[in-house]
Structures are given as structure tokens and as C-alpha cells.
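With one protein chain removed, the remaining protein chains of the complex are shown where they sit.
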Amino acid sequence: MMRLAATALAVGLALLPAPSMAQAKYPVSTVTLATHSSPGGGSDVFLRELVKHLQPILGINLAVANITGGSGAKAMAEVAKAPANGSIFYATTPTYIQTTLLSKPEAGYDKLDPMMIVFLDPTIIYTRAESPHKTFADVVADARKNVGKAKWGAANPASLERIAFEKLNRMIGAGAAIVSHEGGGDLMINVLNGTLDIGVGEIQELRGQLEAKKVRLLAVLGEKRLAEFPDLPTAKEQGVDLIVSKFRGLAGPRGVPDDVAKIWEDAIKQALASPAYKAVYAKEALEPVAMGREDARRFTARFAEDVAISLKELGVIR
Amino acid sequence: MRPSRDDVLGLGMIAAAAAYWAAADRISVSLLADAVGADGVPKMLAVALAVLGALLIVATRIKAAPAEPRTPETDEQLRAHVRAAGLFGGLAAYALLLPVLGYPLALALLIGGSAVYGGAQVKPSLALIASLGGLGFWLFFAKGLGILMPLGAWVPGS
Partner (left out) sequence: MDTILSVVGALPGGWTLLAALAGVIWGILGGAMPGLSPSVAMALLLPLTYGMDPTAALTMLASVYVGAEYGGSIPAILIKTPGTNAAAATTIDGYELARQGRAGEALGISLMAGFVGGMFGLAMLVLATEPMAAVALAFTPPAYCALGILGLSVIASLSGRSLLKGLIAGILGLMIATVGTDPVSGVSRFTFGSPDLLSGIRPILVMVGLFAVTEMLSQISAPAWDKANRRDTRLKLPSLSMWRRLWKSQVIGCVIGTFEGLTPGGGGSIAAFISYNEARRWSSKPEEFGKGSVEGVAAPECANNVVTATALIPMLSLGIPGSNSAAVLLGGFLIHGLIPGPMLFQKAPEVVYGLYGGLFAANVLMVLVGLVILTPCIWLVNRPKPYLIAFILAIVVSGVYATDTSLTDLWVVLGMGVVGYGMRWVGMPVLPLVLGAVLGFMVESNYRRSLVLARGDHSIFLQDPVSLGLLVAAVALTAYSVWREYLKPRSKDA
């Protein structure tokens, strides 16, 4: 339906095209990287930053295409039916799995073949600076003591963060009111003005307030502490086994040759190691994992299974 | 007595309210829902619409509100409705043919077709204006803004 060749706008902007010789010859001269987010949105910013550092390494044209609409359904459909010659990839996030499970579009995540998982995104629980709660353990203890009083906020209605808070609610029997919002900004207002006790979100959304010391980080919902915030304990360390894992990766149509996937894996690993790129992603506390094709497939399948189980438990899907 | 337009509207709204309620009733229930529920506000709206529809019918009967004219449509009005339906048909045809013919061609046909339908003379300049319109809009959106406008199934290599 749509022609993908016409994305002249987004091409270029790479610093210096200095192709490295180690790469095998890539089968096409222009690769489209599709995202469901609109220009300036999360995945869009991720892709454009990646392109900046990857283009000199790959030595081919990388164009970002914003195929918005349907929370990713449109972009997935577009990529799923594209030729599997390495000319198009889709920037994956948990959204594509959520959308597939929640709204069952014609082409879901299972119609795409994961090629890489590039980063894991840490999820953070935070509160406002004036809050009486100094640690996540305080919050939990307080919620246990005053059952039915706590107020927690998550960014989106059926997001992973929301699901995590629902789990926490059951785990500690807090009976907390869990309020969902229309994005992280909306949530931030209600944490800052004291309507909510705590919020859950990503470092990127918090940076502005964090620099101004208006918010206090309480816990990271991961297996280990973050390199950027070594003093911030995990939820697990504070006695609550709560983990939210989010990722950023690339997936293609089914049938992309293995050697193409290998070229990407090598190039992305090289880009991740470059100091210039490191400085950018370290600031966002992104964890570079650079999982190759097999690992990415396994990871995605397990991830989808976990989310499906959670959604079923909560009665969101049947 | 002939039903007035208000009666038609009132009955239509009651029917719409019923259909909307039925659709709201089929919204799936989730454990993430609040006390109001995903169907709570829609159902309130359905009730409000039905009540207002009924009030409208009653109000015309007791002349509490100015009723719309009860006279039948004049021939001229009927012709206007038919003309409007025709134009809508053209727009619907555009929407249906867009993926097949592609954006530039479908748009040129829409421009030419609706101009003729609106009373423009069929002459070469009309075809020229329509083609330039289709081409110009396509250049603007597809090339200028980089939006993926469909080219149509008939363009080779697309």
C-alpha cells in the first residue's frame, strides 16, 4: 500500500561516512528503519541517535520512517509484508508485544523475526523530593500499615509499569489506588503536586526534574543496580521481588538471511563500544546488551509469554 | 399527522442510544478497571441521549419548543439531497480507489470529477488543471514532506 522508498527526508545527517573495511558487502544500498513513534517520540529519538553512530560503520544509507497509528499495528503490518532482503527493519519495544496481545492486529509481533535486542531500559520508582518516604522500603512499610490509603501512579493504562504495580499491590496487600495516565508527563505532575505517593517510569522522563532535585529515586526494578546510579538499590534489595524489563531492538520480516543479521550484530556491537555513543546512552541509563539473532528470538518469545500470562491473570485479555 | 423532523430526530436518537448501549455492553471487563468501569460513562451517555430524544418528541407535542417545519420536502430540497448523495458517492469512490489507482491519479480524478459535477465545462483545460492538481499535491506530500502516499497497484516496481 505505502511506498517506503520515498523517505528522502530522513536520510543522512550522519557525521562522516567512513566505511570500515571489516564489513561484508551489504545487499542493498538503503535501509529503512521503521518506528511506530512520531518524530521526537521515544523510539524515533533512539533510532536517529543509533543511525548517527551506525551509518559510518555500515557505510550504507539508513533512513528512519515514522509509520504511526494503531500503536504499532500499522508499522508491523508494513514491515511484515516487505521483502526480506535486509532493506527494512522495525524498531521494537514492549509496545509491539502489548499491541499484538491487546488488539490482535492482522500482523503482530509473531509475524516479525527479532534480529537484535540492543538495549534494556531500566524502570524506576520515584517520588517527589518533599515526600516523607526516603526509600522504597518506607513506601512498602507505610502501605502495609495503612491498607487502602496509598496512591500510586503509572504512565499508561495497560503498560508493563501498571501491571507491575498491580502485582505489587497483591504481593504486599496494600489495597493501593493505582491511577493510570496519558504518558509520563501527566503522571509527573501528579507526583510533583503530591496527589500520588509514588510514580513509576523511565530515567529519560525524569532527567529534567532529577537535575533540579525535585524528585527522589526510590528503587530500580531490575536484577542489579544501574551503573549511572550506583547508590540506588533495587526493589529486590529492599525486600520486594518486583522486576520490569523493557527493551529496544530491531526486527525484520521473516526470512532475512543470517549473514545480513550478522552484519548488523557486528556493526551495532562496534557502535555500542564507541565512546561517543556510550556517552549518549549512559546518560539515559540504558543498558547495552547487544543480543544477537538467536538470543533476541529467545528473549522476545519469553518476554511475550510473560506479558501474556500477566495480562491473562489480570483479566485484560482472555 | 405527518411526523416532524424533530420526531424523526428524537426517534433516531433513541435508536442510536439503544445501539450505543448494546455496543457498550459488549466492552470486555478487565481486572484493571475502576468502579465506574470502561462501560460506565458510555452507558450514562446512552441514557442521557435516550432521555433527551424522548424529551424532544414530547416538547414538540406540547409546543414548548419551536418545531421544525412539518411541510414535506419540496422538489428542490429533494434534488439537493440527491446532489449531495452524488458528491458523497464520488468521495467514497475516491476512498475505495485510493489504494488501487494510487494517490496522484485518484486525486486528479476526484478534482476533475467533482468540478464537472459542480458544473464546470468539460474542456481540455479542466483535464490539465486536474492532472496538475493531482501531481502537485503528490509532489508536495510524497516528495516535499516524505509521507508514504500510495502510488497504486498499476505503477511498475511499486
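The chains carry the letters A and B, assigned in the order they are written, with residues numbered from 1 in each.
The definition used in the following text is that a contact is a pair of C-beta atoms (placed from the backbone, for glycine too) under 8 Å apart; a residue touches a chain by one contact, two chains touch by 3 or more.
In this text, all values refer to a predicted model and were calculated from it rather than measured experimentally.
Touch with the chain that is not drawn comes from one residue among A:I97, A:V139 or A:V179, which is A:V179. Residue in contact with the omitted chain (choice from A:E130, A:E211, A:D231 or A:D258): A:E211. One of A:A73, A:A91, A:M115 or A:V220 touches the chain omitted from the figure, and that residue is A:A73. Touching residues on subunit A toward the chain that is not drawn are 2, 9-10, 13, 38-41, 44-45, 48, 64, 66-71, 73-74, 99, 102-105, 148, 151, 156-159, 162, 177-182, 185-186, 188-190, 192-193, 195, 204, 207-209, 211-212, 214, 280, 316. What subunit B contributes to its contact with the hidden chain is residues 5-6, 8-9, 13, 20, 23-24, 27-30, 32-42, 45, 48-49, 52-53, 55-56, 59, 65-66, 68, 79-80, 83-84, 86-88, 91-92, 94-95, 98-99, 103, 107, 110-120, 129-130, 133, 137, 141, 145-150.
Methods note: only the chains that are shown with their structure count from here on.
Partner subunit A is touched in their complex by these residues of subunit B: 28-32, 99, 142-143, 145-151, 158.
Against subunit B, in their complex, subunit A makes its touches with residues 1-4, 6-10, 65, 67, 157-158, 162, 166, 180, 314-316, 318.
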